[in-house]
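One protein chain omitted, others in place.
For reference, chains read A, B, C, D and E in written order, and residue numbers begin at 1 within each chain.
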Amino acid sequence: MRSDGRDRGELRPMAVVLNPNKYAEGSVQIEMGDTKVLVTATVEERVPPFLKGQGKGWVTAEYAMLPRATHSRNQRESVKGKQVGRTMEIQRLIGRALRSVVNLEALGERTITLDCDVLQADGGTRTTSITGAFIALALAVHKLAGTHAFAKYPLTDYLASVSVGVLGDAALLDLNYAEDSKAKVDMNVVMTGAGAFVEVQGTGEEQPFTRAELDAMLALAESGIARLIELQKQALGEAGARIGTVRT
Amino acid sequence: MRSDGRDRGELRPMAVVLNPNKYAEGSVQIEMGDTKVLVTATVEERVPPFLKGQGKGWVTAEYAMLPRATHSRNQRESVKGKQVGRTMEIQRLIGRALRSVVNLEALGERTITLDCDVLQADGGTRTTSITGAFIALALAVHKLAGTHAFAKYPLTDYLASVSVGVLGDAALLDLNYAEDSKAKVDMNVVMTGAGAFVEVQGTGEEQPFTRAELDAMLALAESGIARLIELQKQALGEAGARIGTVRT
Amino acid sequence: MRSDGRDRGELRPMAVVLNPNKYAEGSVQIEMGDTKVLVTATVEERVPPFLKGQGKGWVTAEYAMLPRATHSRNQRESVKGKQVGRTMEIQRLIGRALRSVVNLEALGERTITLDCDVLQADGGTRTTSITGAFIALALAVHKLAGTHAFAKYPLTDYLASVSVGVLGDAALLDLNYAEDSKAKVDMNVVMTGAGAFVEVQGTGEEQPFTRAELDAMLALAESGIARLIELQKQALGEAGARIGTVRT
Amino acid sequence: MRSDGRDRGELRPMAVVLNPNKYAEGSVQIEMGDTKVLVTATVEERVPPFLKGQGKGWVTAEYAMLPRATHSRNQRESVKGKQVGRTMEIQRLIGRALRSVVNLEALGERTITLDCDVLQADGGTRTTSITGAFIALALAVHKLAGTHAFAKYPLTDYLASVSVGVLGDAALLDLNYAEDSKAKVDMNVVMTGAGAFVEVQGTGEEQPFTRAELDAMLALAESGIARLIELQKQALGEAGARIGTVRT
Amino acid sequence: MRSDGRDRGELRPMAVVLNPNKYAEGSVQIEMGDTKVLVTATVEERVPPFLKGQGKGWVTAEYAMLPRATHSRNQRESVKGKQVGRTMEIQRLIGRALRSVVNLEALGERTITLDCDVLQADGGTRTTSITGAFIALALAVHKLAGTHAFAKYPLTDYLASVSVGVLGDAALLDLNYAEDSKAKVDMNVVMTGAGAFVEVQGTGEEQPFTRAELDAMLALAESGIARLIELQKQALGEAGARIGTVRT
Partner (left out) sequence: MRSDGRDRGELRPMAVVLNPNKYAEGSVQIEMGDTKVLVTATVEERVPPFLKGQGKGWVTAEYAMLPRATHSRNQRESVKGKQVGRTMEIQRLIGRALRSVVNLEALGERTITLDCDVLQADGGTRTTSITGAFIALALAVHKLAGTHAFAKYPLTDYLASVSVGVLGDAALLDLNYAEDSKAKVDMNVVMTGAGAFVEVQGTGEEQPFTRAELDAMLALAESGIARLIELQKQALGEAGARIGTVRT
């Protein structure tokens, strides 16, 4: 049994508050255990230069941690004068993952930016950001749909993410920080509501891993993500009703 | 009467949640109306280079707004590659104001950093940050006092801040964003529990102001800050009991 | 009596050389005692992006100190790779103050940039910059008026600035560096020729100040600025004759 | 059949020149088809601050492309003033992968930096960099072993990397640029000589992928990497003889 | 006699490989002894802002060294966040020198960028870059001439460069690193096929030099550059046939 009493394949409690921000087109505060992320979705009626005039939209993400989101204080990236490699890696992952369930033509020439700001970090901040960013994105698209008649609904499926790892001999689901720092393998998985893989990122820096371990982790991820998507559906309710209704 | 029904000399509702962050030595989420700021206090057992070996501590602050804290999204300063002038001006003000009620010798060779992150902005973010940062600082010093017997208590007084302005012919207390953007004069005032001034910053960019207007604004600020300090005392309770007990 | 023999309410000797720079549309070298600032006004027939197409002009300022303007050498901001907080705070103040006496519609779609470069610093560099920048601005507008028939003259009033402070029990006018570094309160005041306040910035970092001290400082500032504006009028002569002739 | 005539599971021709650089402790020019990478290994007798005094060494990597390594010219990162997200992501991957087969205690307090500079890019630059960097690292450690008697040999196993993807319905090994830009899934795999996984990074931005596709790609990667490691063994000859001789 | 057996006025062996890069419009790998530089020429159908609409083209250069091009490793400029002074000085020199033999009107509104990347450095990297960049430029212009009928050929003459210096009492041609680091004077000379000077840059930081020494160095440079231009002609063959055929 795990230090917080969970089973190997058990998620931490997930909590969401919808639209805590009064300005954003969609927002959510999501918590997985003690990991807390505030996500806002901003809709702007323009696209990046590389997409101009193509009739397509764009979905992108930014990620940051507040200085004291962690045990000890981290220097702000604005003070460092740049975003560090870890930040860029994570926000590229979030944006890429979200775009896999967006029909950019259906969205039209607009950009949705998902800002994922980690208020408190206890492991799994990138996977929690993805799961939450999908909710904020869904709220923003639902709001857009109120004033704009989409021929095809721009969201083609649900999307969520979770971390899995190997600690000792056991594959574990949804590692907290204490588990993550002791794990020999750490893997982040993103999947759709249809059960397809969007991202699989496994790292065995401390120790390479076997095919059997890989398979065990993938199985935990599949069941964990299925549960997260159920929770997203409950949270979104009506706001998620049209997701995937017309597939591209 | 004002658009939100307040009298000229009436504060917006203030709400505080103490210690929302599980890692920080002290923290507070403070709200003045729709302006919401999360402040964490971090205690580190070292001082900046210019203070080394002098037996004194340091108190400093950093300030930032989440990208969608405002009506439209602002680019992150980490993406710009630097903090803008407004940010630097504000965080210098917060740090300077807090130090006016700290006995740095009594604090000893340690640094307390107050991170003020604006989750949602509706006017008065710098004054709300100061009022909240004092609370987080007080919580951190109170926690320090639990393991460290201070001969003199490092906090010499309470401290709070409010904005005042002139809109049309009327001086107003605690302007929200809509009022602030129409005011011809905008002034931020910081005062101590003893009723002394720490900062007075008035700006008549749109239109210069008279001595009578200045006096009217100062009077509103005095009463507003007195009320804020009462609220701080209620919120801190026992944690604020030793503030100012030995004055330097 | 003060170390340099002045009375409490006495300015340091002010000296100005008009148009020392052969390229600028207006320029001045201004000295208040040993504080020496070279100010140039540059007129450009364009406005910043946020003002395009509004029929309005813009007035802005930049401030810098030469590396050895002070007792010990400071690293250049171009070597640091950015302007520090103090610089940004000061140049924002100078620009804001000047704009309070400019009718931007009357100026038309052009930008005037005031570059304030401190050749030698002995206290009061920001206030001396403002007093000098007004002169350079007036020279540039006067020159513009020679080729351009302004319906309304773009300058609505004179403008000058001085520092005041409290040292021991005494309020002092126009502090030099030695006095400034010992003062418990430091206040910068900007006023118009009509005697209205444009900026009041008082800071009691070392020690909070009372309302009585605030009033004493304001009184000194009012008389000091009135005297500075007399000196500006003498220096500008004909070049200042139309200032404020048509008030917006 | 593929545009260059290869079978689905066939690598591009690999060519290596050992030690083309006369200064580096180890170096290799490696080519996989038209992708050409110059890798140098630099040994320095110091470790990063976070490792000081722990008796352990460090292995790290940097990655860059020459401006005209690609079809159109890219701006230099030194001109941009920073490394972009893609660069950081790749060099973090290379360093992490290499460290998985290094016994840092056995290496002792020294740092080996692998500089991977892409002279020409035709797909698979990150995987080619890893395969080449391992060779340069092996040459450097072999050279070190000539003057330093390692109790345990610091390299615990061989290491190589390859890309796999799904194009149409077919899983393909070692994609060139033309294939990569059309693939719906792109996966990079790093494995050891013992056949264990070190990194698995699969991305289905264009289209999510199924478990069957994932398994097909993993199978191709396993056989491709096994072949690459044979080629590494041939290239290194005696210089690789002690790799993995004492396992930690 | 010199450490590598050369006479005072003898060049190191020069080797060139034409068009090693499959994407660039022209490229060369040039070696002078152990100094190895890869130069690519990129042709783009646009000009910098300051030349827009003037019917003229532009030729510019960038220069960099791989981190381990030298005895000890140098930090990448992309990691430093900027190009250092030496780099800027060298790339400005290369661009300026090349433009002296280009008829920018004849070239038309296009830009040719010469990227000079030093793979290995053993003295004379800037002069070798110039000699090689001329070859890459000539290849690119020759290729352009295949699809574009130039009324005047854009290259007005050949161009090459060499270093000379004084070591002890002797003037030496084409110094290697060991010689360069002991020389009291170091001079870089750029000349045209017609024997005219384009750049003369002599530096006597360690010790000033006499007019006689200056003359001796210039004489060596003249003969050395004449020889380099012969080698350029052999290497370019037909691709150089039209150079200087119509002089502006």
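Assume a residue touches a chain if its C-beta (ideal position, glycine included) is under 8 Å from a C-beta of that chain, and two chains touch if they have at least 3 such contacts.
If you're wondering where the values come from, they're calculated on a predicted model, not measured in any experiment.
**Q** Which displayed chains make contact with the chain that has been left out?
**A** It touches the following shown chains in the full complex: C, E.
**Q** Among C:52, C:68 or C:182, which residue is in contact with the omitted chain in the full complex?
**A** That would be C:68, which touches the missing chain.
**Q** Would you indicate which residue among E:15, E:194, E:226 or E:241 is in contact with the undisplayed chain?
**A** E:194
**Q** Looking beyond the chains shown, say which of E:58, E:134, E:153 or E:209 touches the absent one.
**A** Hidden-chain contact among the options goes to E:209.
**Q** Which subunit C residues touch the hidden chain?
**A** Residues 21-24, 27, 34, 38, 40, 42, 44, 62, 64, 66-73, 76-83, 87, 113, 115, 117, 119-120 of subunit C touch the chain that is not shown.
**Q** Determine and list the subunit E residues touching the chain excluded from the picture.
**A** 82-86, 88-89, 91-92, 96, 99-100, 187, 191-192, 194, 196-211, 214, 218
Keep this in mind: only the chains that are shown with their structure count from here on.
**Q** Treat touching chains as neighbours and tell me the shortest step distance from subunit A to subunit D.
**A** 1
**Q** Determine how many degrees of rotation, between 0 and 180 and to the nearest 5, align the Cα atoms of subunit B with the equivalent atoms in subunit D.
**A** Angle of the fitting rotation, subunit B to subunit D: 120 degrees.
**Q** Return the distance between the CA-based centres of subunit C and subunit E, expressed in whole Å.
**A** 52
**Q** How far is the middle of subunit B from the middle of subunit E, if each middle is the mean of its Cα atoms, in Å?
**A** Computed value for the inter-centroid distance: 60 Å.
**Q** Would you pick out the residues of subunit D that each touch at least 2 other chains?
**A** Correct list: 81-83.
**Q** Looking at which chains touch, is this a line, ring, star, complete or other?
**A** Contact pattern: an open line, chains touching in sequence.
**Q** What pairs of chains are touching here?
**A** A-B, A-D, B-C, D-E
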